[in-house]
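Removed from the display is one protein chain of the complex; every other protein chain stays in position.
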Amino acid sequence: MTTLSPSAPVTVKERGAFAKRVLSNGALVIGLVIIAAIVFLAAFAPVIAPFDPLHVDPLARYQPPLTGWHLLGTDELGRDILSRLIYGARFALLVAILPTVIALVIGGAIGLTAGYLGGFWDSFVMRVFDVMFAFPGILLALGISAALGPGLSSMIIAMVVVTIPAFGRIVRGVVLGVKEELYVEAARTLGYSNTRIALRHILPNVLGPAVVYGTLQTGRNVILSASLSFLGLGPQPPTPEWGQMLSSGRVAIATAAHVATIPGLAIVLLAIGFNLIGDGARDMLDPRFSKDRS
Amino acid sequence: MTMVEQTQILSPTGPVLELRGLGVGYGRGENVLQVVHDVSLSVARGEALGIVGESGCGKSQTMLAALRLLPRGGRVTSGQVFLEGRNLLELSEREMRKVRGGGIALISQDALTALNPAMTIGAQMAEPMVHYQGMTRAAATKRCTELLDLVGIPGAAARLRSYPHELSGGMRQRALIAMAISANPKVLIADEPTTALDVTTQSQILRLIDRLRKDLGMALILITHDLGVVAGVTDRVSVLYAGRVVETAETQTLFESPRHPYTKALLDSIARLGDESSERLRPIPGLPPDPNNPVPGCPFNPRCSHVVPLCRSVLPELEDRVKGGSHPVRCHVDPYVEPARRLASGAAR
Partner (left out) sequence: MLSFIIHRALQIIPVIFGVTLATFLLAQIIPGDPADVLLGSMATEEAREQLRESLGLNEPVYVQYAIYLQKLVQGDLGQSFTFAQPVSQVILERLSNTALLAIAAIILASVIGVAAGTWAALKPGSARDQGLSVVVLFFNSMPSFWLGLVLILIFGLHLRLLPVGGMQSVTGGGGVLSLMAHMVLPTITLAAWSLAVIARMTRSSILDVINSDYIRTARSRGVGEARIVLRHALPNAMPAVITVIGMQMGFLLSGAVLTETVFSWPGIGLAMYQAISTRDIPLIQGGILVIAVAFVLINFAVDVLYAYFNPKISVA
């Protein structure tokens, strides 16, 4: 006996009520504001950033914040930290969101086939996922990244690979839940394409858990990508990537702490933003999905 | 006739537990969900009172309120609860803790969930004895063994070391009963004690409860949705609907001459044994009342076959216009009593 959840709001009235619920969740709103602000900064970086993030000034190394026009000071090569921060927002958002989206698509496809086809493929996929889950924390991403060599693309590949199993399981779970209905309807309406039937039954049920997990995973990606960069596995200097900036600034922690700590604050802020959205999404969607209505 | 006078006539020896105008609600301010509106009942020393109603009518909530054990968000919104004359709602939490167990004891519905799965039966049973009544472990164990014998659980010593999931449903219920009576309460509240059990065990448990309360001189409040359960056990019955008492009478009288249409409908829905030719089970038409959307007037009016326009606008009072007060009913129409026998009252009909 399956419990189908309500699908995404469709009518104007439903959308209005939905918007109201979103706005009433304070944490969710704060998260959205934070992310929106950072997106804005990233999008308009060339206009907003006071300096060229790659411009090296050997005479102005390690300037503390509020020196001249350098609102946040300069780093070990005299580059303006604020500008690097703003441009770095582009990478930060990219490496947080893109792996989630790609993993959702690939993992979802795998989970879909596993759930639908069952049998050997399903067992095989689940075994593989089990093995992947046996690698805790950043371990597997670290390994893949290190093997592929440092750089943005290998970091993203690594992050995608480690995120696929979770999405795979979620989608597979949904498919298993609605399997009966899929078969019934496939048998009944031989004219319709199976994809259409599958989408109609699976999509509404997958939306909630995928959104909740996706947003929380995006928050985790912020930390994961920063960690990989800190270890030297991400985009290499002079790319203004926040984790990388933190790593380079570490040597000067005693004399010019701002070089390392300020990018860290940016990472924390971005992570808070996504975490708040994720928590908010969970508050809104979870009660409807985890509690049995009967 | 006032409510106070009514209850005094019903329980001439002075009630051991008395609820007056009790109201229970959830939430605060504008959004209070009222689940119990205005319940008055009493039970005398050694007497057995049945509280009958559909699920959601507020019968369990009433009793939890009396024990001040309402779940999160629940509050007593009106009324008083008197145990031997003391208003329990005015006590401090500390004083109330002493009342629980020793003054009033509760037997919950589902013995499996009502027992701590991570503690042995003995440990749970002995807990108040050792930690709050100052007994030694040895004395507590002895007492627990006695109690298990009293409720008819064989092999008490081994049972004390068992976990709840290792016992059968019937034994769990007996263990729960043993725990309830362990502090010699004055009032025993049994909330649907037989619902989770099979038919044979049901009657065993009922007989056990009945026997115990007579032997130990406790008052008994038996809460159930099944009228069949109260027959033969209780002295009086109160019928609850939508958080209000709609009829109270001696058990025999209620079965023979029910007055509220809801009570009559409940009786009609019980299968009568050995009576195949009689009417099939007749469920009560319509839906149970929704506390979120209370109807104006009498709460039963949407489902009542004797409804008149007055029922839809004015809430009837709980009163007895016939027998001198021993059978109060909350109904404008009072359809099963011959009009001639009704006392004249000012209300136009």
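As written, the chain order gives the labels A and B, with residue 1 at the start of each chain.
Operating definition for what follows: contacts are C-beta pairs under 8 Å (C-beta built on N, C-alpha and C of every residue); 3 or more make two chains touch, one makes a residue touch a chain.
Source: prediction; values computed, not measured.
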Touch with the omitted chain, as defined above, among A:66, A:117, A:199 or A:253: A:253
Those residues of subunit A which, in the complete complex, touch the missing chain: 127-128, 130-132, 134-140, 142-144, 146-149, 219, 222-223, 226-227, 230-233, 243, 246, 250, 253-254, 257, 260-261, 264, 267-268, 271-272, 275-276, 279
Residues belonging to subunit B that touch the chain removed from view: 67, 69, 71-72, 97-102, 105-106, 108-110, 113-119, 124, 127-128, 131-132, 163, 165, 176, 179-180, 182-183
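In the analysis below, only the chains that are shown with their structure count from here on.
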Mean-CA-position distance for subunit B and subunit A (Å): 54
